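A single protein chain has been omitted from the complex, and every remaining protein chain is retained in its original position.
Let's look at subunit A:
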Amino acid sequence: MTGTGMPQGPGADAVLLGFARALRAAGVGVSAERVHAFLRAVDALRPGVRADVYWAGRLTLCGDRDDLERYERVFGAYFGDGSGGPPPRSVRIAPRPRLRAAVREAAARSRTGGPDDEPQGPPVASLASPVEVLRHRDVVELDPAERAQVRRLLAAFALRGQSRRSARRRPARRGPVDPHRTVREMLRRGGEPALLRRHARVERPRRVVLLVDVSGSMAPYADALLRFAHAAARGRRTEVFTIGTRLTRVTRELSHRDPDLAMAAVAEAVPDWRGGTRLGELLREFLDRWGQRGMARGAVVVLLSDGWERGDPRLLAAQTARLHRLAHRVIWANPRKARPGYAPLAAGMAAALPHVDAFVEGHSLAALEHLAAVVRGADTDATGGTASATGATPPSAATAIGGPERPP
């Protein structure tokens, strides 16, 4: 089953290197070390055999389940579809939808087909405030200084989970006796009982999981919230997902140090900007694929959403309850909560609320600061501060929030 397109002989390495490069271009994190391993692996197998090259590459160049699908595609494109011998077994379609599946097509479609393929979420014209006016102005017209300042402020955010005691211990002045170090000390002094060494448990911040709603109804806030998420994701224990019509994990995209680069990477990765919202379904997907395995266990989970649910609110209620059982705390930040006369009437919001530990605002810098305090486990007495700060800062906050929620 020697494939027709399989490289052999002295030029083979160049072909394989080209393949690795194509894979890198497709977004698989192929490092030089992995390429080296790939070449060695092909060498150890039968270099001319398609299936062997396929498996050698798949085993050495991929490092994540999400890479497999891309690998499959690039392999097909690069070495031809190989009618002579298809890869032994293609990655079977996972029972549940995969994260990045169809990202490219969807992204391309939404970019060529105008701003909104899917009908927008419910209209939000009810608020005719300066915020709204600013929000509808072209981004270019906004005062750049103001916007830059707000972004700088957003970038300075730190989101630290509430701390918990970890199983790891560290030398300390007080605390229980550390037998290890104490005995070592004794040995050093010829077995004479010496100083007692002590250790104490380390406090660790809990993992924070941010689920950012990027659907149509949240579009005005998406940029600001994602920048907030970017600042928050600098710690290694924060995970960020976007939800809309599909669930996308953007932690890796947000790891760019520069906020603008990170935003561009996220824009590239998220296929469902300004679509509808299927909160319940996506929450279930999150729990199935990540949460239940451990990501949500003992974590502080923050949902940044307005709770407009297109699907069945009962599903959302059930999934929020499930999340609540897994997570240490579930916090719902709803930018619409700050509106005068707001009541959680949106069906989804009302359904989820009984299973939420804290329900906070998320519309301004001050509100996000308050959110950070709640995540840290500070008591909810900062509410008064939020209210006054909210009153004081609407223009700049509005500018941030009215920023470009869609990349150019």
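Just so we're on the same page, a contact is a pair of C-beta atoms (placed from the backbone, for glycine too) under 8 Å apart; a residue touches a chain by one contact, two chains touch by 3 or more; residues count from 1.
Criterion: contacts and distances are computed from a predicted model.
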item: Complex member absent from the view - protein name from UniProt, among "PTS system IIB component (Fru family)", "MoxR-like ATPase", "DNA polymerase III subunit epsilon" or "DNA-binding response OmpR family regulator"; value: "MoxR-like ATPase"
item: Chain not shown: contacting residue from A:14, A:44, A:77 or A:261; value: A:44
item: Of A:11, A:190 or A:341, the residue in touch with the unshown chain; value: A:190
item: For subunit A, residues in touch with the removed chain; value: 29, 31, 33-34, 37, 40-41, 44-45, 51-52, 55-56, 58-60, 62-65, 68, 88-89, 91-92, 95, 166-169, 179-180, 183-184, 186-187, 190-191, 207, 236, 251, 288, 290, 292-295, 297
